[in-house]
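Note that this complex is displayed minus one protein chain, with the remaining chains in position.
Here is chain A:
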Amino acid sequence: LHKLEHLSLCISSRVRQHFSFPSIFIYGHTSSGKTYVMQTLLSTLQLPHVFVNCMECFTSRLLLEEILTQLQSCSPETEQTSQVPCDTFNDFVRLFKQAVATQELRDQTLYIVLDRAEQLREMEANILPAFLRLQELTDRNVTVVLLSEIVWELFRPNTGCFEPFTLYFPDYSIGHLQKILSQNHPPEYSADFYSAYINILLGVFYMVCRDLKELQHLAALNFSKYCEPVARGEANERDSRKLWKNIEPHLKKAMQTVYLREISSSQWEHLQHDDGEPGQLKGLSAHTHVELPYYSKFLLIAAYLASYNPVRTDKRFFLKHHGKIRKTNFMKKHEKTSNHLLGPKPFPLDRLLAILYSIVDNRVAPTANIFSQITSLVTLQLLSTVGHNDQLDGPRYKCTVSLDFIRAVAR
């Protein structure tokens, strides 16, 4: 992705201007090249740096230790790579000073890059502010670079902290995407041919997806299909119209299946090989039907009714002698729409059982099996418990399945 680097050279020059800043905050949307630019920049300029992904280090301790180990390995003369236990930031500062002192990097600026810095917010409260003023704390020539997908305003702790220098990476435009994607074409085909393909691909997918990685993935998946007529000799590389006709429905199908991960990419490749119809391969969402035991079905339906019907209508719906039928029907329709917009409401266990008894034809004994079915429905995420503070209080549940699901179950 040399082109990419070329594109972001302006940015990098700006970065270089601010090298002495104690902390830099870089943000931009998914795969706008933040990480890549940082990595290439640091390695091409041969600056001493530490690169850590905060996602991987899910505790602060792991993060700090990771930085220290990388620091050790970056200096040539220190051989001992033993694990240094480092629990607090105080320890970290001390060890960091030691580590830097042993190196001859004193005159150079050391960079600590923290990728996916939004994870820092979930660690201890002192981590983020401390990293921001690491220069001050350690009294060394160090710069902390934070990479994130969200804006700085969401980071700022309420206790106040040192403001970093913020940089924004803009999204790629369609032109940029085109350039970057056509950059590395397969060796067998010419660059023009490939860029024509990319053009078609972007035409289909640009509306739904601007993620560079995802697009690259899709391009690789579908390219062999695009080449098929050429390989068969039916069209030459210039015959773009014919090629377009061949590939377009195929890509549209890909958008509905592979892109949503309805079928896996390896299955997709397999299909391309066989030229089979994807109709025979059902996607993930095709298997929506869930087989449930008899009473579980009724429990679920009862839970659904309890969640979406207001309590006051229970008497009308489930009692034998309720009186006005005409009015109920009308009311039901009216209420249903509004209730579905509001989402499920919690209901107590007793109400669920009462509704269950009234909707099941024959008598149901409140056996242990019925109760265990309720809990198993909860583990299947079809119901969910609401507020479990008091065991005696009678548990309250919510029904989490949709109307379509209930319709399928009730059938």
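Definition applied: a residue touches a chain if its C-beta (ideal position, glycine included) is under 8 Å from a C-beta of that chain, and two chains touch if they have at least 3 such contacts; residues count from 1.
Criterion: contacts and distances are computed from a predicted model.
Missing chain, UniProt protein name, picked from "dolichyl-diphosphooligosaccharide--protein glycotransferase", "Origin recognition complex subunit 3", "Elongator complex protein 4" or "Phospholipid-transporting ATPase IB": "Origin recognition complex subunit 3".
The missing chain, though absent from the display, is touched by one residue of A:Cys161, A:Leu292 or A:Val386; that residue is A:Leu292. For the chain left out of this panel, the touching residue among A:Ile26, A:Ala219 or A:Cys399 is A:Ala219.
For chain A, the residues touching the chain absent from view are 30, 53, 55-59, 62, 65-66, 83, 184, 186-187, 213-214, 216-217, 219-221, 223-224, 260-261, 264-267, 282, 284-285, 287-296, 350, 354, 365-373, 376, 379-382, 391-394.
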